[in-house]
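Below: the structure, in structure tokens.
Of the protein chains in this complex, one is absent; all others appear in place.
Lettered A and B in written order, each chain numbered from 1.
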Amino acid sequence: MQNFVSTHDVADISALIDLALKYKKNPSADKSLGIGKRLGLLFMNPSLRTRISTQIAAQNLGMESYVLNVGNDNWQLEFGEGAVMNGTTVEHIKDAAPIFGEYFDIIGLRTFPGLKDRDLDYSENVIRSLQMYCNIPVVSLESATLHPLQSLTDLITINENWNQPRKPKVVLTWAPHIKPIPQCVANSFAQWVNAWGKSDFVITHPEGFELDAVYTKGATITHNQEEALRDADFVYVKNWSSYQNYGQVKQDGAGWMLTEKHMSLTHDARTMHCLPVRRNVELSDEILDHPNCLTTTQSANRVWAAQAVLSELLRSQ
Amino acid sequence: MQNFVSTHDVADISALIDLALKYKKNPSADKSLGIGKRLGLLFMNPSLRTRISTQIAAQNLGMESYVLNVGNDNWQLEFGEGAVMNGTTVEHIKDAAPIFGEYFDIIGLRTFPGLKDRDLDYSENVIRSLQMYCNIPVVSLESATLHPLQSLTDLITINENWNQPRKPKVVLTWAPHIKPIPQCVANSFAQWVNAWGKSDFVITHPEGFELDAVYTKGATITHNQEEALRDADFVYVKNWSSYQNYGQVKQDGAGWMLTEKHMSLTHDARTMHCLPVRRNVELSDEILDHPNCLTTTQSANRVWAAQAVLSELLRSQ
Partner (left out) sequence: MQNFVSTHDVADISALIDLALKYKKNPSADKSLGIGKRLGLLFMNPSLRTRISTQIAAQNLGMESYVLNVGNDNWQLEFGEGAVMNGTTVEHIKDAAPIFGEYFDIIGLRTFPGLKDRDLDYSENVIRSLQMYCNIPVVSLESATLHPLQSLTDLITINENWNQPRKPKVVLTWAPHIKPIPQCVANSFAQWVNAWGKSDFVITHPEGFELDAVYTKGATITHNQEEALRDADFVYVKNWSSYQNYGQVKQDGAGWMLTEKHMSLTHDARTMHCLPVRRNVELSDEILDHPNCLTTTQSANRVWAAQAVLSELLRSQ
């Protein structure tokens, strides 16, 4: 593996899941693999879980990690080719990125979309520019349109909670929210579940909240939430703002909040959410406090997902 | 020891002081005790001394520490049971806390009081909620009403600076300040000195600045600063805002500033303050620059206090 930005970087998703589960059983299985190697973690947007879980993963492999928080006014990066930098940007990615390549062996990047200009966000210009100029493997810690470490975590969690011979029915359901939220977790979940290929995958959302077909192709898509939830084994709940009317929030979506009533339609489904979650807006208390809720397990599994990814990148160097 | 939030968590204060002094003599006495263990340090309010001294203590025991600064707009926690989270809070403590339990073996928390609503502050809802949901030992790095690591440090400092057969006279004196300051350092000092029980303990403050009797019970309390200081061996100087008129600042308290004149009443007393201190407002330069001033020693002892506490928590796991 040369980078970790989307499913296209992964030769064998099932093998990566197995590696993560191996680390879950034995965190120090490869405790010397990363000795003398350095991981840079570049946050252009804030992070708690992602930072800590990735730092623990690095530590389990013997790697040193270094955090750079750059998402503030002090360090605005320029991405435009040929830009005359007489405005607010203070450094060009062409000058900054190669230095990360000198200091680190692997670099992780978190960057959020602006949710104003769809073409700009979906061009992934920030993470792509870093990849172009840094000369070392790049790990997405969530980018404008995808969140592959979360999706790998989600597949690990589904995998360890399913032991029946038949394929599980996995449902991704849109949920209400009060703010414009990126599509990245939903895009990425769809991309990974489709690429994994070991489930019956259904996506449900209100009209006007269709995701980019690049990611959803292969899934069954319906606007009928009840129909989608029927006999589900796993229900992944997530809000996203509109891709069509880019960044728009649905004002009248409260009925989509998942409650016990919805869950009674399912096959005693496990519920999932990437967190943070707004209680009684996206999901009701009764679901989050129910033993079938996997959110804590998902967050815990972030460590093993990151450890498997770093391990593969280290082995490929 | 299962947690470290107040004196009630400590079976034997004198033994804990002795352990800290053992580490002061030999910092690496238990350098393998914490290997493979992780300490999370969650700061809802800023910290310099507390963070560094606790990280050094962890390092001395072989523990890895991870700092999370969450006291900003990006991560407002919800504490209300059943809350509909359609406002400014983005994550419920019920969802956040269990994850700390997955990532860490021990968690430290700093949280300040708002000084607006006494019942809310004194309910200690933040640290208590963390304790309720995180499933691992919690160390207070200063909470709304108590600062036990500071108080343990203070007792360590008094202990190593006293070698006479009689009990020392320890005086806690209120000092002026220009801003509303929490009662926590004063509450906590009173609680620990009383629980320790090896001093003649006097508290002096202006009228209307009585502390909660829960902490002060057992001490002699007087509004007469001169009388209190007479023959003192240790003088602990600290401002606090009013507990009765909650959060109120005393405007006409300048006369309470400790000067050499006050010190001449004492038994050549050592002076103490938890820092940071406002010179020539709380204490005069002449006292802070005098060899009897123990403030640097107190700050240095924060390492050994934290190391003793982490050590006890690790041994109890």
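Note that in this section contacts are C-beta pairs under 8 Å (C-beta built on N, C-alpha and C of every residue); 3 or more make two chains touch, one makes a residue touch a chain.
Keep in mind the model is a prediction, meaning the values are calculated, not measured.
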Candidate in contact with the missing chain, chosen from A:I99, A:M132, A:V214 or A:A254: A:I99
Contact residue for the chain not shown (choose from A:K24, A:R38, A:R128 or A:K198): A:R38
Interface with the unshown chain - residue positions in chain B: 28, 46, 48-49, 52-53, 55-56, 59, 178, 275-281, 285, 288-289, 295-296, 299-300, 303
Contact footprint on chain A, counting only the chain that is left out: 36, 38, 40, 64, 66, 68, 70, 74-75, 78, 82-86, 89-92, 94-96, 98-99, 102-103
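Keep in mind that, in the parts below, only the chains that are shown with their structure count from here on.
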Chain A and chain B: spacing of chain centres that average the CA atoms, whole Å: 40
